[in-house]
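Reading through the structure tokens given below for one structure.
Note that this complex is displayed minus one protein chain, with the remaining chains in position.
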Amino acid sequence: MLAAVVAEKLRDERLQAALRKSLATVRERMAKARERFEDFAEARTCVATVRQGSVGRLRQNLEALEQSLQAGGTKVLWAADAQEARFRLAEIARAHKVLRCVASKTMVGEEVGAEKALRSAGVNVVQTDLGERIVQLAGQKPSHITAPCLHLDAQQCGSILERAAGMPRTADPEEMCRFVSRTLRDAFATSDMALSGANMAIAQTGELVIVENEGNGRSGYTLCPLHVVVTGIDKVVSSRREAAAVLGLLAPSATGQDVTVYTSFLAPEPLPGQTRYVILVDNGRSAVFASGPHRELLRCIRCGGCLNVCPVYERVSGHAYLWTYSGPIGAALAPFMPSGDAATAAPDLCTLCGACDDVCPAKIPLSRLIALGRSAANAARPVEERTHLARLARWFGRAMGSGGAYGLSHLGHRILARLRGRMARVESAVGWSGDRLAPRPARRLFRSMFRAGRRRGRLPL
Amino acid sequence: MRVSLFVPCLVDRFLPEIGLACAKVLEEVGCSVELDRRQTCCGQPPFNAGFPAEATHLARRMLSVFKDAGVVVAPSGSCVAMVRDAFGDLDLTETEFAAWKRLRERTFELSEFLVANGLHVRLRPRFKARVAVHRTCHHLRHAGGEGPLSEVLARVDGMEPVESAEARECCGFGGVFSMKLPELSVAMGKRRLDGMLALGPDVIALADAGCILHLRGIASAAGIDVPVVHYAQLLSDTVLPAGGRRG
Partner (left out) sequence: MTKQERDSRGEILARLASAFDAQTPCTDASVRRKEPSRDADRDALLNVLKGRLEENRTGFHLVSDRKALLEALANRVYFERAASVAVDAGGMAGEPWFLDGLRVLLPGVELVKAADVSPGELERCEVGVTAASSVLAATGAMALSASTAGGLAASLLPRIHYVVARQSDVVQGLATWTATASREKGLYHVHVSGPSRTADIEKKLVYGVHGPWKVSLFLLQSE
């Protein structure tokens, strides 16, 4: 199933070109942004350390956050899973008789199906982030944490806007942007509710931190009488100080900017006349917390830097990971959160190259955790597949388990290689045929050649 | 210095010339090379595929085989990284854990071993060719390193090492990845290969056997006859580029 999706992405020449171009740009900007730091490595260590400390204090931080938020008049709700989050959203919408909602970027909102929940409560939801709006109109899901329509080129964006929103034909990003801004201005003024995420929630002060470049998030929380924030329990940070450390690396890792255009610190007191809810979503995060080494994944600040540098992501794009989170962080989390097919598929979308490890601002050992997570992924595979793979692994273990078996398996391989028909089938089954020819087993094992050479007094070269 | 050769199973079974080149290099810098024939595999494939039990089984064997060895050297970034780093994630007993701690301190990738011990003095290979270098991921990041590889290549007279802008980008081999997602693996390999071929090389040099088999397989299928070799083969002067030039 994964192979089919991947094949489709590889055949999509426009996608390949769009990804290559966009990611090359972003990587260049990221590199320039890194150079601005006195010691980028030390900056990463700082962020990793504060985040690790906070993750360790997750329970205390969440309790303190709840207190701080409530003290300011923000209502706090807890959602154990996606279903409950949807329930709470619909409940709020009905209680406040919401007809129209403007939504700004929220991965957690995507994760729990916020839009679906609101629509089921009769709410017209308008995505206001340009990339999210295009993706919404196309009936697609976002393909990157911070760049939702990275997988589309300008012409495709133009077609979508023309078809679904009646925009006069154009492939010029500026014209498209003007069109969407104009049509959304009215939405902000007439919406009952603004839905947003939060990049961080500061336990000590009860402040919600929201970063953006467009201003649609600000528009939502400033202009709407009801502001609902969905965020993961891993987003809580201890203090403004920790928030500042994270903010220092967030934009440089996400887009290569020094800082986003807007960074909002929302006081826990809703604006006069406004009501605010914060829905704290678990949906598997507490399981990740309890998962031993994988707890480190909760340090993630959702910058998308790992996606930007991943050579696999660059070829298949976000949708291939089969759930909300893609790239290395998506591959690492998938076996430990409710991710559907991604639990077994996403971890395979990785060569363990380590490019992500080099850039993660929170120094999460992503490639190591992806490799470790593969055993959990195997446990989640359908029985037949699981049994088949386990059998192969056991066979390998036995073939390599003793000197005798080792030699014998090589002999067997050489004999099989002579049976071209059969060997060709095996090669095809493991994907070494066609555009990549399988190697032939050496006539003699290196160790035999070495021993023979030793006897002769010199190495055969 | 006595060196116990750690032979990657891919070298043993598919690319023995790399093992021979590595042994030759070590002898030429004055080491006496031993090969413990009890060794089999470090367990990287099953570990990579998410079967830690099988990986642990093989790791145990490795720890036992190399228990009394002195310095252990392998011409492979990924195998050395497996031993030095990933073994720590396996379900080892306390005794095995202690054995691992001791082994990881004396296990090295070839280029880092040479550089760390200043072992270039007697080695003066000559190889007149333009060589496109691809820095394999584990070698670049975990065992070997940017500096050591550049340094050993710099010592080869007459050689012109060149790197494309994406010299540090994964070639797409990825171990079991090459079998799980072959189409993607090959697509990534083709892109790397094209990047290097654009430099007009006589030879392409890498630091890991798996990546060599992968790129060689793609090159062969496309009828490209630029040799894809291990850098040890350049150091030991055992490669003939397609054009047959040899200084």
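Letters A and B mark the chains in the order given here, with residues in each chain numbered from 1 onward.
FYI, contacts are C-beta pairs under 8 Å (C-beta built on N, C-alpha and C of every residue); 3 or more make two chains touch, one makes a residue touch a chain.
Not measured: the values here are computed from a predicted model.
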{"item": "Chain not shown, its touching partners among those shown", "value": "A"}
{"item": "Option from A:122, A:173, A:293 or A:434 whose C-beta touches the chain left out", "value": "A:173"}
{"item": "Residue of A:230, A:266 or A:337 touching the missing chain in the full complex", "value": "A:266"}
{"item": "Residue touching the undisplayed chain, where the options are A:101, A:167, A:200 or A:247", "value": "A:247"}
{"item": "Selected residue (touches chain absent from view) among A:181, A:286 or A:448", "value": "A:181"}
{"item": "Absent-chain interface as seen on subunit A, which is shown", "value": "18, 21-22, 25-26, 36-39, 42-43, 45-47, 49-50, 53, 60, 64, 72, 128-131, 134, 147-149, 152-154, 157, 173-174, 176-177, 181, 184, 188-189, 203-205, 213-216, 218-219, 222-223, 238-241, 243-245, 247-249, 255, 258-267, 269, 271-274"}
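One rule holds in what follows: only the chains that are shown with their structure count from here on.
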{"item": "Between subunit B and subunit A, distance of the C-alpha-averaged centres to the nearest whole Å", "value": "32"}
{"item": "Residues of subunit A defined as touching subunit B within the complex", "value": "2-3, 6-7, 10, 293, 311-312, 315-316, 347-355, 357-358, 368, 371-378, 389-390, 393-394, 396-397, 400-403, 406, 410, 413, 430-432, 434-442, 444-447, 449-451, 453, 459-461"}
{"item": "Residue ranges of subunit B in contact with subunit A within the complex", "value": "5, 7, 9, 11-21, 23-24, 27, 35, 37-38, 40-41, 43, 45-52, 54, 57-58, 61, 85-86, 89, 137-138, 141-142, 168-170, 172-175, 177-190, 213-214, 216-218, 220-222, 236, 238"}
